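Note that one protein chain of the assembly has been removed; the remaining protein chains are unaltered in position.
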Amino acid sequence: MQELIQQVVSGLASGAIFASLALALVLIYNAMGLVNFAQGEMAMFATFIAFTLIIHGLNYWIAFPLTLGIAFVAGVVIERVVIRPVERAPVLTLVIVTLGLATLVNGAAGFLFGYVPRSFPSPFSVQTINILGAFASFQDLSVIAVCGIVLIAIYLLLQRTTIGLTLRAAAHHPEPSRLLGVRVSWMLALGWGLASAVGAVSGIMVAPILLLEPNMMQTIIIYAFAAAVLGGIESPLGAVVGGLIVGLTVNLAGAYVPFVGGDLELAVALAIIVGVLVIKPNGLFGRAAVRNV
Amino acid sequence: MYRQVQQRLRSAPPRYWLVLVLVLFFIGLPTVITSFQASEWTLVLIFAIVIMGLNILVGYSGQISLGHGALMALGAYTSAILIHRYQVDYLVTIPIAGLVTGLIGFLLGIPALRLSALYLALATFALAVVTPSLIKRPAGLTGGVQGILISSPDPPQFAKDAFASVTSGPPMSSDQWMYYLSLISALVLFWLAWNLIRRRPGRALRAIRDREVAAASYGINIAGYKTMAFGISAFYAGIGGSLYGLAIGFVSPDTFPLALSFQLLVGTVVGGLASIAGPLIGGVFTFWLPIVSSQFVGSQSWIPAQIASVFQKAGPAVTYGALLIVVMIFAPNGVAGLIRTGYMRLQARLRGAGDRGTGQMPPDPQTV
Partner (left out) sequence: MAKTGPRLGVLAAFLVTLAACGGSPGTTTATDVGVTSNSILLGNTIAQSGPAAAYGTIANAENAYFTYINNTKGGVNGRKINFKILDDAYTPANAVLLTKQLVEQDQVFAMFSGLGTQTQTSVRDYLNTKKVPQLFVATGATTFMADYSQHNWTIGWQPPYQGEGRIYAKDVLANHKAAKIGVLYQNDDYGQDYLKGLKDGLGSNSSMIVDAESYDVTAAVPTLAAQLSKLKGKGVDTLFIFATPAFTIGALAIRTALSWTPLTYLNSVSNPAVYMKIAASKGAKLDGVISVAYIKDPTDPQWANDDGMKLYKTVIANCSTCKVDDGFNIYGVAVAYTMVDVLTKAGSNMTRENVRNIAVSQLDETNNPFLLPGVVVKTTSNDHFPITQEQVITWSANGWHLQGSLTDERGTIS
């Protein structure tokens, strides 16, 4: 029993990591109806920026917001330079461009920072606390807490502010929005900036648990995809719930389903993605999408 | 009769001659290059085959697959297992690998129907990432991480002799035989693709790609054609994968990493979507960039040493990424598209201003 509780707690802790990156994916989807394949790599790169700032003597609490700022600007710039020219191109073009961005950023990080894994500092203690006989570290809990904060922030932004409303309107109804005087194109850039900053939060929170190296997010992004798809790709709440479920499923399947074992954990993510898309494409919290013709 | 042939030859459009020259070039190539260089070109041809298949799927039917490396793995393992475990002749295994992979691809095409392009990209991307660990699982069948060694096929005696007498050198090597096997496969498959695309299925696919609802209203069986495109594309990947395994002589989980799927996509896009010439250019590119480019850059004296060293250290990933983005922004129809546009402009200029209005065809609309 105690072991089962531990599996659940550990699964939720992993799930929070997936959820944090899935939130950034959701944000981009809300801003332009796109899945950004480079989201994980951008988060990794932002984490390296934070790392560089910190080892050059900057206080963690200064480096953190500073990195978010840099990530935001970088997101906007990337949108302007790379996405803008293909903004109205078909989905396939956008997918290929973000894939190109993913490899580019990954390769650049390898070149600039090397492939030797590094230890990323965390302000949270590595001490563990006892929950019903299971253990979780404060770092794990901090990821869950930060996920919650980011979730609320995104919710407030999208639902309760004019910018958020405009953002969503520009994404889903670009033409009417334009007629109403919304600068649709800049709204997309804003969306990229915000998603990039949320990704940076994710990277900085999970880097102490993972290891900071260029491939840090390579498998995490697959789980994040699964989380976002499961939750319904436009729902921030769905991303968090989806992330926790994916983490839980992977841990429990790894521990108790002999066929999966430790070998096919990533295949569980694949199964979730395909299964959800085929059976319930809108996920748990997504609204039914009207098929655009 | 003779006259007729002469007439036909005279009226053949220039691109027919281009194709003929190209075919002759490829047939003659191994006689002037080393056996090792022939093995390099073998990979170019194999990639061209797979990219042709990917092109049918992406360029013509408008669906997307980021997981073609997984289908290549399926083809390669089908051949390897048949050869290794059941002592089937390697030549027989090539079409079997194509058919098995084609069938699986067709089946994959059914759930793919339900997915939008974006979700299909997601699902196939995840498939590409998971492939190596999926291969490891049935270790009894696939050899697990130890992989399966395939001894390099020996050329038949007649080919050995013929090659020796043409080059007045040593008999044909195994690498050169693989080259010709790949060349024959490529010629057949390109010819098939060309026929498919010019005829009804090709037109139907393009109609679906560009105007799905309109196509449906004309009574085109959309689901049928889309899954068929998946099946055909997988068939090409299966043949390519089978040849890939034979050419490398070893299949293992790490032979089919995510990077392979990615290379194929880059080749498809850079070569040019919805074109027959594109895959060949893409094949050269897919092979050249990861394996030769950094050596090439290092060996060129005109490139400043510092730039060369940055290029080498940054590795192929940076170049790949940058190229994908640049090509999608500036030349969405790839190198083949650039050449076609350039050729048409040139032709229009040669014809003079008079019929410029009628003679100039607009380039294909952006196909992706």
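A and B are the chain letters, set down in written order, and residue numbers restart from 1 in every chain.
Note that in this section contacts are C-beta pairs under 8 Å (C-beta built on N, C-alpha and C of every residue); 3 or more make two chains touch, one makes a residue touch a chain.
In this text the structure is predicted, and so the values were computed from the model without any measurement.
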Chains shown that the absent chain touches, full complex: A, B
Write down which of A:77, A:136 or A:237 is the residue touching the left-out chain. A:136
If the hidden chain were put back, which residues of chain A would touch it? 2-3, 6-7, 10-11, 13-14, 17, 107, 110, 115-119, 121, 126-128, 130, 135-137, 140, 208-211, 213, 215, 218-220, 223, 247, 250-252, 254-255, 261-266
Can you list, in ascending order, the chain B residues touching the missing chain? 32-37, 39-41, 43, 129-130, 132-133, 136, 144-147, 149, 151-152, 169, 175, 244, 248-250, 252-255, 257, 259-260, 288, 290-292, 294-295, 315-317
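Following the convention adopted for this analysis, only the chains that are shown with their structure count from here on.
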Any idea how many Å lie between the Cα centroids of chain A and chain B? 34
The residues of chain B that touch chain A in their complex are 58, 62, 64, 66, 111, 114-119, 121-123, 125-127, 129-130, 133-134, 136-137, 212-213, 262, 265, 269, 310, 313-325, 328-329, 332, 366, 368
Where on chain A is chain B touching in the complex? 33-35, 37, 82, 85-86, 89-93, 95-97, 99-108, 110-111, 218-219, 222, 225-226, 229, 263-264, 266-267, 269-270, 273-274, 277-278, 281, 293
